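All protein chains but one are shown in place.
Lettered A and B in written order, each chain numbered from 1.
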């Protein structure tokens, strides 16, 4: 089973989409299987991370921004704005697809795991994630 | 088919779990398919890497420790110890799920590929990996 979701993200940072994926899994009515997510973009990515303490997510964002800063002299791909090339690099360093098993009709996430869209551009975007369940 | 394994890791570094996954594949008795692994943690990750020369693994560990050091002023998420926030960042930069095809009843790994848990915390941990086979 495949479905698509669209997520409005207000700007850069980690946006929790766990409830959206959980919803798709419960609608699919699968007892045991695999849920594979794919994001159709090259400047936003998928991340499974700590869902409890917002300070961990803020630190992740700050750390990656320092590693991949805007305005780096190394960039030649600059026409789409100062946040575009860093966004591609950040996407390349994180995941475009992730898979989570389904057990007892539920995503088998660990206790503190959430599923996030990691938006790497400043402006609001509508991001599309494809959910494959089998 | 889904099964779970628990792995006792003594501390930070790469821990080879190839034999554990191989075992699960041979028990599942699948001729051809896909083996997807998922680690239920946010401070340990999965890696497929060189399984031959231990110096490559030691260098990987050292390099990542330098890129993501403890005690960085940027961290605000520090309550769980100095190795906690670096562990989340290291996990975000590596993989929470990986998939390996199964061919002729065996994992289709390359000649020098092994499957590892990359533990990012110092203390011993019991880590859970879910294996999905189809």
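Note that a residue touches a chain if its C-beta (ideal position, glycine included) is under 8 Å from a C-beta of that chain, and two chains touch if they have at least 3 such contacts.
Being a predicted model, the structure only gives us computed values, none of them experimental.
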Legend entry - Residue among B:12, B:25, B:87 or B:100 that touches the chain left out of view: B:100
Legend entry - Sole contact to the chain not displayed, among B:7, B:28 or B:47: B:47
Inset, instruction - Decide which residue listed in A:85, A:102 or A:115 touches the omitted chain of the complex. - result: A:85
Inset, instruction - Over the whole complex, note the residues of chain A touching the chain we left out. - result: 2, 36, 38-42, 67-68, 72, 74-77, 85, 88-89, 91-93, 95-97, 99, 128, 130, 132, 134
Inset, instruction - State which residues belonging to chain B touch the missing partner chain. - result: 32-34, 47-50, 53, 55-56, 58-60, 62-64, 66-67, 93-95, 98-101, 103, 108-113, 134
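The rule is short, and it goes like this: only the chains that are shown with their structure count from here on.
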Legend entry - chain A-chain B separation of Cα centroids, rounded to whole Å: 20
